[in-house]
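Quick one: the structure is below, and I'll ask about it shortly.
Other chains of the complex are left out, but the ones given are in their true place.
As written, the chain order gives the labels A and B, with residue 1 at the start of each chain.
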Amino acid sequence: MDKIAIFPGSFDPITRGHEDIITRAIPLFDRIFVSVGINREKKSFFTIDERVGFLKTVFGKYPEIKIDTYEGLTVDYCRKVGAQYILRGLRTSADFEFERSIGQVNKKLYPEIETVFFLTHPEFTSLNSSVVRDILSHGGDASMFVPVGLKLNR
Amino acid sequence: MDKIAIFPGSFDPITRGHEDIITRAIPLFDRIFVSVGINREKKSFFTIDERVGFLKTVFGKYPEIKIDTYEGLTVDYCRKVGAQYILRGLRTSADFEFERSIGQVNKKLYPEIETVFFLTHPEFTSLNSSVVRDILSHGGDASMFVPVGLKLNR
């Protein structure tokens, strides 16, 4: 049976941390869905189309990776695409407690799912999408925090 | 290429927490080495032979699992058996900080290795080998903390 993982996120926008975890996990799975969870109640910085576009730019060269979007519960999306694994990166112990809670709830809702964690590279420990948005909204240069060559201009 | 993981530990003795993580990870890998790290300077409760015996009792029915022992650095052992992954369970944020440190050092020493984490089942969050040893040394009954049917009598 093919080993299929999803890496869910809002990717608003994708960071070097996301890119690092996902590319390192490619050899472990047959397919990885990098999937933008759509939350219509939360205001985003970039539109869904922009975020999907960034992901396609970054991961277009990897045949094992498929860019997607979904609404609703993550476990329902896993069932739909046949994923047995949810892939996540861990940076800090605050991260861990947050992810453990989500992972345990997901497993109660869908016992066949496993959350699999990779360690974030130390250099990216302090990095998340909110850091990038904060720099951009102050007119700063966030290029060192997003994948090499990715243009965030709208 | 076969996906090979090691699950290193002292397994003094194996607990239900170890058993749970390892059996849940079987579908993700082609082979898992469950390997007793030998530390000649640290006094153990059970001998190496006893600990290996417990592991063989618990995992004997799984063809994907191989019981082994090793001395020296874990990354050197990974190189020797051709493992690309180190498998570990995460229970608490203290666990996470400890494992992150080891995982980051291992990756500096051997950049091809990835540490992959599964979440411990909530029921086993408080459980480790030290709990079992403490109960045994006080003459208590630790059977609810070790794999079903495993006899720890020496």
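Heads up, the rule we're going with is that contacts are C-beta pairs under 8 Å (C-beta built on N, C-alpha and C of every residue); 3 or more make two chains touch, one makes a residue touch a chain.
From a predicted model like this one, the values you see are computed outputs, not experimental measurements.
With respect to copy number, the whole complex recorded in this structure file holds 6 identical protein chains, 2 of which are shown.
The rule is short, and it goes like this: only the chains that are shown with their structure count from here on.
Centroids of chain A and chain B (each the mean of its C-alpha atoms) stand 29 Å apart.
On chain A, the positions that touch chain B within their shared complex are 1, 3, 24-25, 27-28, 84-85, 90, 93-94, 96-97, 100, 103-104, 107, 114-119, 122.
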